[in-house]
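Accompanying notes for the structure given below.
With one protein chain removed, the remaining protein chains of the complex are shown where they sit.
So, chain A:
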Amino acid sequence: MFGYAIRRVLSALPVVLIAVTACFFILRLAPGGPFDGERALPPETLANLRAHYNLDLPLIQQYGIYVGRLLQGDFGPSMVYNDFTVAQMLWIGLPFTLMLGFTAFVVGTVAGLVAGSLSAVNQNKLPDYVLVMLVMVGLVVPNFLMASILQLVFGVYLDWFPAGGWKPGSLQHLVLPVIVLALPHAGRTARLMRGSMIEVLGTNYVRTARSKGLGTRLILARHAIKPALLPVVSYLGPGLSYLLTGSLVVEQVFALPGIGKYFISAALNRDYGLVLGTTILYMLIILAVNLLVDILYAWLDPKVRYD
């Protein structure tokens, strides 16, 4: 088990390098640069700026410099907000975005697992129908629309929660954004959990467990949940990446101080440093989560450990 974890960590390293390389070059393929404004800069200024940020060097050399700095934990300077380094910019917005994303992730996963299991156990009965319908709603309504509806109903008409904005430490302000973000994730998780739980409940080994007189609760808790979680767990990695990218939209709608605003304007302004920094950080987080998922998988399914 421990050896397996080590192997997985080591195999993630080349992935990081490949992803950094791909991001770096793809970004440079996009036309325009950080200093192409509406008003053209004087040629000397432009040349100085380009020299300052090493943009005058051959691309491959710039890549070398970037990776070299990255290895020392330096994301370089922001090219648009020139008083800030990329690390400082990230520090302003990213913690909030991550907090929002992970909260929604945990809430959505738990809600999805519970709803899916309840559906499966009551298959084709009333609770199942109700849950399946709720799940469909969560899945098909786009997040910006769901956000507006919730703002209107719970923020304006009922006035239970603030419709937007942020006050540090305020859970009230988090309720609606977290719900909007978590709903589609909960829906997908619930669908997967329902299907796999129904399948597991029909297996021979669950029949064996019933023949042993173990009782419903023990059968579910010990014999059914672990194998039923397998397909769900493998979805959690991609699931989290949806949440982190989805949070960019939700932050805009609810006027929350996350990284979303900067990320979008950085992409439009070709702020190479900031876009790369954000992308790489997201990638690292998603890789880490996938790693956790793999290790969780090995714990759930003993056959995986020996591959």
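A few comments on the model shown:
Basically, a contact is a pair of C-beta atoms (placed from the backbone, for glycine too) under 8 Å apart; a residue touches a chain by one contact, two chains touch by 3 or more; residues count from 1.
Everything that follows uses one rule, which is that contacts and distances are computed from a predicted model.
For the chain of the complex excluded from view, the name given in UniProt is "Oligopeptide transport system ATP-binding protein" [choices: "histidine kinase", "Transcriptional regulator, GntR family", "Transmembrane protein" or "Oligopeptide transport system ATP-binding protein"]. Within the full complex, the residue among A:49, A:214, A:283 or A:296 touching the omitted chain is A:214. The chain not displayed touches chain A at residues 203-216, 218, 222-223, 226-227, 300-303.
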